[in-house]
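Of the protein chains in this complex, all but one are displayed in their positions.
So, chain A:
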Amino acid sequence: MGADVNVVAASESGCHIFGHGCGFEAPGVGLFSPTPWLDFGLPGAAGVNKYYLVAAVALIIAAAFWYFTTRRAKVVPGRGQSMAEMLVGFLRDQVTRTTMGKEGDRFLPLIVTLFLFIFCMNIMGLIPGLQLPVTTSLAFPAVLALFVFLLWNIVGIRRHGFGGHIKARLVPGGVPAWILPIVVPIEALSNFVIRPATHMIRLFATMFAGHLLLALFAAAGFYMFNPLSQMGALYGALSVGYSAIALVGFLVFTAFELFIMAVQAYVFVLLTSIYLGEAIEGAH
C-alpha cells in the first residue's frame, strides 16, 4: 500500500499507538507545500517541486490519451476511438448541448480539454508513488478558471458588444429601477469576482480536502500499527486491528475519491459551459 511520501516522512518520528507516549501527529497542510527540488529564490515562486512532476505526468497522460485515440479515427471505431467518442458524446449531450444548445458544439474541444486535463490532474492523487492531485495547488485551477473567465468576457463582448455584455451581467432583467443601486454592485461582485474565485476554489478545495482525508487515513494506519508494543502482546494485536480499520477506511475513501475526482472535473466543465451559455445568451 503506497502511503504518501510526505505522510511517511511526517510519521518517521516513529511515534506509534501504545508506544512511548508521544501523540499522533495528523498530516497537515504542509503536505501541499512540497520542498522544491530546484529553488531559484524568486519571490512568489514555489520553485521546481513535486507539482511540476505530477502536472507534467497529467499533461502527458491527457495529451497522449487524446492523441492515440483519435490519431487514426475511422468510420468503424476501435476501442480507443470508441472511448474518445464516448467522452465527446457524453460531454456534448450532458454539458454543452444542455447549456448552450447546438451553438455549444463550437466550445466542445475546449470542454473536452478541460475535462481531460482536470481529471488527469485529479487522478494524480491516486497514482502510487506520485499521490498528489495537481489541483491541490490553487495555481492550476486558477489558470483554468481565469482562462474561462476571460473567454466568457470575450464571447459576451463579441456577441453583444462591450456595453451589452456588461449591462447584461450587471442589470438583471425585471428589476425595478430604484433597487438597481443595490443590485448592480452585488451583481458586479458576484459575476466578476466571486464567480471566477469560486470556480477555481471549488475544484481546489474538494481535492484538497479529499487528499487530506486520504493522508489522514494513511498516517493513522501507520501510527496505529504497533504489533511490538511495550505494553504487551494484547495491545500489539489491538493496534493491528485498529490499523486494519484505518486501511479499510483508506481503501473505501480512495474509491470514493476516484468518484469525486470525476465529478469535480464534470462540475468544472458544466459550470464553464453554463457561464459561456449565459454570455452567448446575453441579457435575460
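Quick note on the criterion: contacts are C-beta pairs under 8 Å (C-beta built on N, C-alpha and C of every residue); 3 or more make two chains touch, one makes a residue touch a chain; residues count from 1.
Quick note on the criterion: contacts and distances are computed from a predicted model.
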item	value
Protein name as given in UniProt for the chain not displayed, "Acyl carrier protein", "Energy-coupling factor transport system substrate-specific component", "2-oxoacid:ferredoxin oxidoreductase subunit beta" or "ATP synthase subunit b"	"ATP synthase subunit b"
Option touching the unshown chain, where A:63, A:126, A:184 or A:213 are the choices	A:63
Touching residues on chain A - with respect to the absent chain	13, 25, 28-30, 32-33, 42, 44-48, 51-52, 55-56, 58-59, 62-63, 66-67, 70-77, 81, 84-85, 88, 109-110, 112-113, 116-117, 134, 137-140, 142-144, 147, 201, 208
